[in-house]
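Everything below concerns the one structure shown next.
The complex appears here minus one protein chain, its other protein chains still in place.
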Amino acid sequence: MEIELTAEQRAFRDSCGKLAAHLASRWHRGRGPHDVGPSAPDEASWSRVAEAGWLAMRLREENGGAEAGAVDMMILAEQLGHHAVASPVLGTVIAAEQLQSWGAASGLLEEIAEGTRRLAPALTPDLTGFADATGSLAWDAAGAEFAVVPATGTAYALGEPVPFADQTRAVRPLGEPVRTLTELTAPDGETAARTSAFALSLLVADLLGTMQAALDAALDHARTRVQFGSPVGAFQAVQQLLADSHVLTEASRSACWYAAWAVDALPGEEALRAARVAKAYASRSAVEVCENVIQVFGGIGMTWEAPAHIWLRRAHAARAAFGDEHHHEAVIAATEFSGS
Amino acid sequence: MEIELTAEQRAFRDSCGKLAAHLASRWHRGRGPHDVGPSAPDEASWSRVAEAGWLAMRLREENGGAEAGAVDMMILAEQLGHHAVASPVLGTVIAAEQLQSWGAASGLLEEIAEGTRRLAPALTPDLTGFADATGSLAWDAAGAEFAVVPATGTAYALGEPVPFADQTRAVRPLGEPVRTLTELTAPDGETAARTSAFALSLLVADLLGTMQAALDAALDHARTRVQFGSPVGAFQAVQQLLADSHVLTEASRSACWYAAWAVDALPGEEALRAARVAKAYASRSAVEVCENVIQVFGGIGMTWEAPAHIWLRRAHAARAAFGDEHHHEAVIAATEFSGS
Amino acid sequence: MDYSDDPEVAEFRAGLRAWLRDHLDEHRDATGYESAESVERTLRWHRALAAAGYVGLSLPAAYGGHGLPDLYEAVLNDELATAGAPPPPPIGHIAHAVADFAGEDLKTRVLPGLLGCTEVWCQGFSEPGAGSDLASLTTTAAPDGDRFVVDGQKIWTSGAMWSRWCLLLARTERDQPRHRGLSMLVVDMESPGVDRREIVLASGSREFAEVFFDGVEVPAANLVGERGQGWRIAMHMLSYERGPADMGWVGRLGRVLAAARDDVRSGRLPADEPLRRRLAAASVDLRVLQWHVARSLAGRDPGGSAGSVDKLLTTRIEQNLHHVVGDLAGASFVLGDPAPYGDYLWSRAQSIYGGTQQIQRQIVAQRVLGLPRG
Partner (left out) sequence: MDYSDDPEVAEFRAGLRAWLRDHLDEHRDATGYESAESVERTLRWHRALAAAGYVGLSLPAAYGGHGLPDLYEAVLNDELATAGAPPPPPIGHIAHAVADFAGEDLKTRVLPGLLGCTEVWCQGFSEPGAGSDLASLTTTAAPDGDRFVVDGQKIWTSGAMWSRWCLLLARTERDQPRHRGLSMLVVDMESPGVDRREIVLASGSREFAEVFFDGVEVPAANLVGERGQGWRIAMHMLSYERGPADMGWVGRLGRVLAAARDDVRSGRLPADEPLRRRLAAASVDLRVLQWHVARSLAGRDPGGSAGSVDKLLTTRIEQNLHHVVGDLAGASFVLGDPAPYGDYLWSRAQSIYGGTQQIQRQIVAQRVLGLPRG
């Protein structure tokens, strides 16, 4: 039993954090909803993402990857959440993982890995899972050229982003078919489960990073903002809120770590079960933490200018992607708590 | 619009409170669960209850009653809850109201009104409503001679009390038939709804009295118990708990008043709808308040010796009687929120 | 105990409903002080209300009011919210401060414009350094002969971008401690030295602003009441800001729930049994809130700390309601029309504005329940 990050993983976390902070610095939420910067990264930023190997590292060697573990990907995803990075790294990584599981051609995967071809995953209209037909939405699709619905063997062009609560990610409708991918083969159940577990584990990490960033900011605020002659963080009622938020964040971290470890270490179905549990828990907790954070910030937290709503929005959107707590708990209720 | 108690009603409340306190003083919870006094009142106590007119006041004149409004009965029930009175006044009153709605003979009702014949209402085994068959349980039946299931036209002897979380009330299984009441006629829907609304409104008042008593005790404790050099009630975290409890109690009072007013003022179905709402709200709130109260009491609140658990138990049991929040919300969901 | 309207109130309510049937449709787009265009529409709505006799209901008739009990303001708010009408002009507490404390001259000068809705007013209380802690205000109004010179900054000033007048709470007495040094002034927002900066909320709302005062001259004749009386007047105003009980919140929340109910009944939004049950629980909350508010209005003195009880209850119910309707919406909570998400964000603000939830609970604990100060 060894439940911690290795020294190498901690170093990777730090380097991810640095680049994530840089990417975040190139995106601005503007002065209001009509003034938000585009979530698609500029060429220079996307090159740095590709150079960092983020898009390639999880893929198999023959597809241009480095076969990184899901734990490493979780480390990356947490940093992306922590800095509310707008660049669609998770969308690209998840789309590539899905295509690889369908046996997509190495050429395409290598292009994705190198950042020269930009794909987004196609999800069902309710965002709860991978699309298996048309009428779906491309998720985390800022700057993406197309999205593939593997079951139809078709890649689709993407329309303009639809309004989305999360200002840091784009969701776009699928448009015209642009390409047919004939070589695809449906993965077996084991692989499909593992792919879903992988996607869920990244969303959990994104939620974890988001809530930790929000909590850190609230703690800074609570230490410095003075009301009634004391820092607000000295008031017991505020301490209670922040303590609860810390508990939820740490428990979510525990869930995140286990789910990520399970992706590569346990049978697919077990990994998926763990990922569902983690996604349900982190979804509920992230919203609660971000709401508490806004409460601690007080009035300033309700302004566009303050970052608190950016975290809350990202939390709600990441909660919806690949299913919120109600979605996963309904599955768990049906499989574990249904009568004879 | 006149939403308050009249001077007469306030005087009645005070006199009810006095007798309720007296009755409560004759019952003792002992040193542990194996040492609890019987919830059946002694002869002297029951005579005082009858003399006070509590058993008669709601009945129609021809049945020996004074045709008191449901608001007056609510006032009484709140005091019974407030003092955690063990004597089965509500059971008797509800049984009489039900029998009257079935057109029971004046003789029987007069005997109940005078306290010379002691009846309990028969409820379904899940306690959610009046029984319409055998296999039911007599509720608040300490000292009762029998319970009537009007639909069967039969009065049944009562067995020994079954274990019940509430130490102040007895629930007893129905035994052998002892009497046939041939003169009964099922009430129309309007009357049946009003009878149920009446029973619910009394339970709501019992819950209200219970939570107010618990909260009052917690406030006393918070003002006097010193920890870390201050009264515990000076700590903001404790204040937050007590403030929330007060809010829940006042909202429950608002619900209680409206539901009681509605029993006699609105059409039966509307009165029943209001009573369901009030019962759902007060059931949930009473448990939350009593739990908060135990939290404020700290360790002492967890002992048998302290009264806190008596209120919590009574709250849970009154919540179950005639249906808890889940029961009533399921009805509301089915009638108001079901798809086309 | 009687929850029915008295005959006069019933008559007022019926008249108002009839008026709304005839006039509401042309004013549904009066969406508040968000842009020059919406201000225009909003003022048209306010003036229509004023012309029909629905502004200043509880103010003295001598200054353009109608001399009715407070209850009528609540009925107005309730009916407007229930009908889905835009809210009435938010001027009641300002008007009461002026009517109850200002001298005759000032009253005559400003009340007609206020109650006739020909001029927009704002209220300058909050400051960046004093959120829930009004007594620590630092904006100064230095007495200087027959005028005051105002320096400082206000925040969360609703409608400030479009206001002609500001009712300002500022420090006039340098040597008095905390709240005893405050006075209330009527400031012409067109004076030199007034600068405004829009605050965009997380929901996208542009109703609020910061206001900067740099050597702004205010005639001494614009002092409301006496010097040093500002705190007392502010508390008097807040006593009219009872919120839940008289601001039509029950009607507003009722419309949110009714829309959800329609969506479920019509099948527009699928609701499984757990969601239906949560909707039912929210409807329980709302009916109880309605009864509670009726009791508050009928029974209690204005300005009791019981207002904090009502606020806490409403906030709890509103925040839960928005969680439920958000979950009912499912993915469309975050996708598509941003209005429901904005409404949800607003529900989070309810536990912050007008005294945070923590402060409200403390007020209840200390002033209502008599617990000791920490």
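A, B and C label the chains in the order they appear, each numbered from 1.
Heads up, the rule we're going with is that contacts are C-beta pairs under 8 Å (C-beta built on N, C-alpha and C of every residue); 3 or more make two chains touch, one makes a residue touch a chain.
Note that the structure is predicted; figures quoted are calculated from it, not measured.
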Candidates B:E78, B:E97, B:D140 or B:D166 - the one touching the absent chain: B:D166
Hidden partner interface residues of subunit C, rising order: 272-274, 277, 374
For subunit A, the residues touching the chain missing from this view: 1-5, 71, 219, 222-223, 230-231, 233-236, 238-240, 242-244, 246-247, 250-255, 257-258, 260-262, 265, 274, 277-278, 280-281, 325-326, 328-330, 332-334, 336-340
Subunit B residues touching the omitted chain (full complex): 31-34, 125-128, 137, 162-166, 171, 226-229, 235-238, 291, 294-295, 298-299, 301-306, 308-309, 312-313, 316-317, 320, 324, 326, 330
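Going forward, only the chains that are shown with their structure count from here on.
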Distance-maximising chain from subunit A - centres being C-alpha averages: B
Residues of subunit A engaged with two or more neighbouring chains: 235-237
For subunit C, residues contacting two or more additional chains: 358, 361-362, 374
